[in-house]
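All protein chains but one are shown at their positions in the complex.
Order of writing sets the labels: A and B. Residues in every chain begin at 1.
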Amino acid sequence: MPNTTWTRHHILSLADFTTVEYDTVLQTAASFQEVLSRRTKKVPTLQGQVVANLFFEPSTRTRSSFELAAKRLSADTLNFASGTSSMTKGETILDTAKTYLAMGTDIMVIRHREAGVPNAIAQEMDRLGVHVSVLNAGDGQHEHPSQALLDLFTICTLLDPDNPRVELLKDKKIAIVGDILHSRVARSNIWSFTACGADVHLAAPPTLLPKLFADYGEDRPGKVFLHWELEPALQDADFVMTLRLQKERMTAHLLPSLREYHQMFGITRSKLQLCKPNVKVLHPGPVNRGVEISSELMDDPEFSLIQAQVTSGVAVRMALLYLIGSGKS
Amino acid sequence: MPNTTWTRHHILSLADFTTVEYDTVLQTAASFQEVLSRRTKKVPTLQGQVVANLFFEPSTRTRSSFELAAKRLSADTLNFASGTSSMTKGETILDTAKTYLAMGTDIMVIRHREAGVPNAIAQEMDRLGVHVSVLNAGDGQHEHPSQALLDLFTICTLLDPDNPRVELLKDKKIAIVGDILHSRVARSNIWSFTACGADVHLAAPPTLLPKLFADYGEDRPGKVFLHWELEPALQDADFVMTLRLQKERMTAHLLPSLREYHQMFGITRSKLQLCKPNVKVLHPGPVNRGVEISSELMDDPEFSLIQAQVTSGVAVRMALLYLIGSGKS
Partner (left out) sequence: MPNTTWTRHHILSLADFTTVEYDTVLQTAASFQEVLSRRTKKVPTLQGQVVANLFFEPSTRTRSSFELAAKRLSADTLNFASGTSSMTKGETILDTAKTYLAMGTDIMVIRHREAGVPNAIAQEMDRLGVHVSVLNAGDGQHEHPSQALLDLFTICTLLDPDNPRVELLKDKKIAIVGDILHSRVARSNIWSFTACGADVHLAAPPTLLPKLFADYGEDRPGKVFLHWELEPALQDADFVMTLRLQKERMTAHLLPSLREYHQMFGITRSKLQLCKPNVKVLHPGPVNRGVEISSELMDDPEFSLIQAQVTSGVAVRMALLYLIGSGKS
């Protein structure tokens, strides 16, 4: 593992992440990516520690990724899913978290449909003076830091497999396309990409891209640009990040038909001709094939990084659990 | 681990537990509490054994506590939850248990909404002449032994952290307040506290506290007293145990409004002035804040043992799994 001076105790938001922190995550994840290429893909780093996945909003994909990351660090895992839980009995979320604390949890991985829940739990843990760490695995429309970090790692690893690092993103153009308004992934991506010096071009229908998103780029090395059409965002882009479209949005009259949406903002191989020749496409998954992205493009290894993102996810989550967990007694 | 002559094969009820058995549980749990303070909180005691959590009634909290206890003893765990299971396909409960037996389960931790199910399964296992142990994790309104044992351990550890033991409870006054009638926790608590020489004062509205509860104290070192008002139960009490109020009880016309209930039987800091100066409050969780107990009292470390109970739970469950499981071949 890289020699590091990591001091961050919780991972809640990327808004104030420093380039030194991004570089530490990238280097640590690269070390674990190497571990994952061995025959025995486990290390004893977190043996005897407990990682509790507290998922108040269901997600098999992200939960499995965190669970596998924890198991490969030899931690014990506990899974909490609301619905079968005492949440239905009226207990507060903070009480649930304190119960898992009292059982001996070292790291809480928290997903909740309301923004701010992981922060509130982290504050309460700090107030109590306990050593448990909180990792935000997606809170409402606020942030999804581990997803944005795996996106960053996927891109940097492509640019330099031997030494993924922040400076590789300098002056790159990254288009983020789709339902920006409701996307916690997009918000975390904007923080990380602009901090690393990439310019972020957001493209979406006006109903899904309010003007206030321009503020995200203020005083940061990379800038944020807003487009209510797809083409200027794709023009000379190095990377295109598509976002999942919640089909419920249509019923809220924020969108025309899915077919019309795909025609205007769906990414296809022909639309990619506007981009740089080596352009790559990312998507946080799960994908609505033929809506955000054409089915053939999704499966085309020349363009799609979607599978690489999932693989990076385990290495990056191992890195995050390691960085916030390895100092535990 | 303490040198012990433990012979009990199943843990189904505390009605006939001896003080020697209580002392063995307390000492064994204390040993595991010490393990849990180490950096690596695992011991290889039950390696290669299988603990199956058969929860026919959902409970994340108790299931997680047993699962963690089993993992810290290095056992493999299987989780069964009815609903996603072949129970919905018409299989009997005994057949489900026998299936887990045939797979190679060593210890079955069983929760069911009907009283007597763990006993029936234990009897069937004994009839079959197999070595599997059954641990009652809550059956209907009958018993919840591991909860009462963790309450006992929490109290005794507070009274003498270095040597928790039965005799510490002699002549203590313990108030149990709330829905006694429907509480399996209360029944198990009454058995353990009176066996250890504490006097138990039950307080609840008449609809939730039938007179037959007076019989629980017959021929035991500690006595049982019934009160249909709160004050005489709290007077000079050393410990106050509050019970969860099932809100469904109101619809069954057993209760006035929650607000009225809280005024009459809810525990607050001011009501505690009737008790001994060092009084402590317990609750099996999950708590309805502002109903059984005021929110500020619940969070007050001077009075509340609620978090300590959860922590004790893992150590006590490790002790129980160890005691009934360590003799397995």
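The rule we apply is simple: a residue touches a chain if its C-beta (ideal position, glycine included) is under 8 Å from a C-beta of that chain, and two chains touch if they have at least 3 such contacts.
Since we're looking at a predicted model, the values are computed, not measured.
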Study note, to complete from the structure: Contact with the hidden chain, among A:A15, A:L68 or A:L159, goes to A:L68
Study note, to complete from the structure: Answer key for A:K41, A:R220 or A:K271 versus the chain not shown reads A:K41
Point to revise | Footprint left on chain A by the chain that the document does not show | key: 36, 38-42, 58-61, 64-65, 67-68, 71-72, 81, 244, 247, 285-289, 307-311, 313-314
Check your understanding: Since one chain has been left out of the picture, which residues of chain B touch it in the full complex?
Key -> 47-50, 52, 76, 78, 80-81, 84-86, 89-92, 95-96, 98-104, 328-329
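The criterion applied here is as follows: only the chains that are shown with their structure count from here on.
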Practice item. Averaged over CA atoms, how far is the centre of chain A from the centre of chain B? Could you give it in whole Å? Key: 41
